[in-house]
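Beneath this line is the structure, given in structure tokens, with notes to follow.
With one protein chain removed, the remaining protein chains of the complex are shown where they sit.
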Amino acid sequence: MGNLIGIWIGAFLTLCVFSFLYRDNPFFRFAESLFAGVSLGYYIGIVAANTFAPNLVRPLVQDFRHNAHLLVPLLLGLNLYTRFIPRIAWLARLSLAVYIAYFVGINMVQKLHGEVVPQVGATLLRPIGGALTPIDNLVLIVGVLAVLVYFYFSAEHRGAVGAISRLGIWYLMLGFGAAFGYTVMGRVSLLIGRMNYLFIDLVRTTAQNL
Amino acid sequence: MGLERLLQIDRRILYLLIALGTLIPILLPIGFPVSTTRPTERFFEKIESLGPDDVVLASFDYGPTTAPENAPMAEAILRHCFTRRIKVVVIALFPLGGVTMAGQELDLIRAEYPALREGEDYAFLGYKDGAQAAMKQMGVDFAAVFPADHAGRPLGELPLMTRVRNYDDIALIVSLSTNVIAEYWVNLVNAQFRTPVAVGATAVSAPKYYAYLDAGQMLGLLGGVKGASEYERLLLDGYPELRPMYRKPGVYNAMKGMDAQTIDHAIIMLFILLGNVAFFQMRRRAGRGGDASGGAART
Amino acid sequence: MFWKVRLPLLLTALVGLVPIVTFFLTDRVPLIGPAVPFVRDRVERYMIIIAGFALLLGVVNVLQGNLRRIERRLPGWPFAISLLAGLLVMGVFGILSAFRVGPFQGLLATPDGRATPFYWMTIHMFNPLQAAMFSLLAFYIASAAFRSFRVRNVEATILLTAAFVVMLGRTPLGEYVLAWIPGGERWVPRLTDWIMAVPNTAAQRGVIIGAALGAASLSLRVILGIERSYLGLKGE
Partner (left out) sequence: MNAAPWFEPTRVGAPLVLLLVFSALVLFFIHLSRRGREIFIRRIAGIAAIEEAIGRATELGRKVLYLPGSASVDDNQTIASLAVMRHVASLSASYGADLSVLNKDPLTFAAARETVQEAYLQAGRPDLFTPDRVTYVTYDQFAFTAAVAGIMVRERPAANFFIGAYQAESLLLAETGQSVGAMQIAGTAEVTQLPFFAVVCDYTLMGEELYAAGAYLSKEPAMLGSIKGQDFTKAGLILCILVGVTLEIFGVHWLKQAMTIR
């Protein structure tokens, strides 16, 4: 019975969202605000259950001595709230600075190590050859170079640089168009899923429960 | 000149056509012919080469949002394995609903094969957090990762699992995947343990996987609803007795999904074509003025 | 000046260098060796905890904003009630289950496998709303394609053509169009695969390399204290 009520609620909310396609209306507005509230509540639950309880509260309560180091993130976290006390509001910046700095450092090495080096390495190919046609590698190498030239900021797009970066734009447009066309299928699949939910699952669950 | 009015068409008319183009084929299948491609055929042929002594590991690495793409793949592959009496070990590594999907599909398909015994013909080990670490450990011992099956029975009590210790006892790994987990199966498990990996991927991630296919790291690939429908076609051609399963009204499958895809693609392409014809008519009349709305290609 | 400007910048520089240096080292380096596994294993978990505290900061802002809306009867105030109701019910279920208070044992399922109220709200309210909103993309991608794919100039034409070919090649339509040529039914699907695998890869690779350099350069600016907008600070 809980399932039957649930699926009807879900179907109603789905229709509320779809009604936005026609125009904004109170049903959509209701679904939208409920969605904002429920989703925030959902993440409160997830963060509490997956982070706070197992990684902070329980270790500190059960064995404080060995887990005292957890006071560091606890204090940095609480420190974010100094923002509400005007006299010491600037303290919150320190937590933010630590958090951002750590990830900025990580990103720097990961981008160079995990993206630039392997992507450049994968482009070092014999120009003649390829998986699908013999000119694949050549087309690929030229494309990578042209796009890189497009992103070169130190020269105006004139003359030779202009011509190569124009080629770079063409590659980008070809890639964007292809990715766009390719994604249509995945997006239609999502709609198929919703149609199944509204017209097949709903009917089946209702029939099973009556 | 009537076409020019198309340029000002209310977008809601297009929305309505897309909605109908999706709904009608699901309720009333059209049955566009499905032609098959090599990556799908290789996948099918591999399972075709296996028999009752072989074990397939099926990993459910997707959640409800991509079920329209991944679920038909899971159904066709499970039917194929069970019809050939191949043993199947089912696991789930996707955190957001993978285990729910696995349970649903397994319930659905095993109902069609009443002779199958759980624990002997197939085993459902449940979900494990931390995909990469779990994969590495399974290379040593499944029981270290899944001490008990989904229902809490120790693996030692399942006849099938006494035969399966690690990847050496697995003939093929099938990952039904929505994201990066399929890549782990290839980069980690295939690379280290040499067990063949075949992937059922969403349409969005499939193009990336052609490189693995070329390199031989991936044995077969199903890309989105299209790939799933190809597998269904091969299955029905090889096993006509399964046809009733795919003719049931009110049951979704990838061939029906492909009908919807085809119609929606056709609607969009038709609109693009007509839009451009109208655009040309307008431009010719306006004397090369053109319209500047929409920002395509201004970067 | 020191406390409000110099200190955060100094902290940024120090903390930012830690993952860069430890990235290349093993734990066998003298002096700083033991710090290597510490940075790799522990600091990341600290960061997740700090982010958890930040979520509550957001929740406070949402509560304040919506309570004010109801109090002052601002336009649309009744919807603030449904928002707060959803937030409170779901949030309270979540917190009680997370800390296993009273009958709330477990977030999604109780130890004996029964679904919790939190789970019920997840699958019957949260998930359908998510999926419905996500699926609107099917409509939007159609209208964006119709409106924007016009043969306006060379660039727009390349974009349109690539999209058109790929859309054609992804369905049986791609096989029909050239089926009148012997063997032609394979051409469009093959062209689709080629566009995706070759020029598309080239374009993506170029963007990825450039963006990664840009990101690394930004990292360096932050560590050097040149870029400081994120702290609200003005340039040097």
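Letters A, B and C mark the chains in the order given here, with residues in each chain numbered from 1 onward.
One rule holds for everything that comes next: contacts are C-beta pairs under 8 Å (C-beta built on N, C-alpha and C of every residue); 3 or more make two chains touch, one makes a residue touch a chain.
Computed from a predicted model, the values in this text were never measured in an experiment.
When the whole complex is considered, the residue among A:Leu80, A:Leu94, A:Val139 or A:Val188 that touches the unshown chain is A:Leu80. Within the whole complex, the absent chain has one touching residue among A:Ile5, A:Ala155 or A:Val203, and that is A:Ala155. Only one residue in the set C:Phe38, C:Phe134 or C:Trp187 touches the chain that does not appear here, and it is C:Phe134.
Listed here are the subunit A residues that touch the chain not shown: 17, 20, 23-24, 28-29, 31-33, 35-40, 42-43, 80, 83, 92-93, 96, 99-100, 103-104, 106-109, 111-114, 116-118, 120-127, 141, 144-145, 148-149, 151-157, 172, 175-177, 179-180, 183. Within subunit C, the residues in touch with the undisplayed chain are 20, 23-26, 28-29, 47, 50-51, 54-59, 61-62, 65, 76, 126, 129-130, 133-134, 136-137, 140-141, 143-145, 147-149, 159, 204, 207-211, 213-222, 224, 226-227, 229-236.
One rule holds for everything that comes next: only the chains that are shown with their structure count from here on.
Between B-C and A-C, more C-beta contact pairs join the chains of A-C. Compared with subunit A, the chain whose C-alpha mean position is the greatest distance off is B. Separation between the centroids of subunit A and subunit B, computed from CA atoms only, is 22 Å. Averaged C-alpha coordinates put the centre of subunit A at 2 Å from the centre of subunit C. In subunit B, the positions touching at least two other chains are 15, 18-19, 22, 64-65, 203, 207, 210-211, 226, 261, 264-265, 268, 297.
Contacts with at least two other chains are made by residues 127, 130-131, 134, 138-139, 141-142, 145, 155-156, 159-160, 164, 167, 170-171, 193, 196-197, 200 of subunit C. Residues 11, 14-15, 18-19, 22, 32-35, 37, 64-65, 203, 207, 210-211, 226, 258, 261-262, 264-269, 271-272, 275-276, 279-280, 290-291, 293-297 of subunit B are the ones that touch subunit C when the two sit in their complex.
Residues of subunit C that touch subunit B in their complex: 127, 130-131, 134, 138-139, 141-143, 145-153, 155-156, 159-160, 164, 167-168, 170-173, 175, 185, 189, 193, 196-197, 200.
Every residue of subunit A that touches subunit B in the complex is listed here, in rising order: 21-22, 131, 169, 172-173, 182-186, 188-193, 195-196, 199-200, 203-204.
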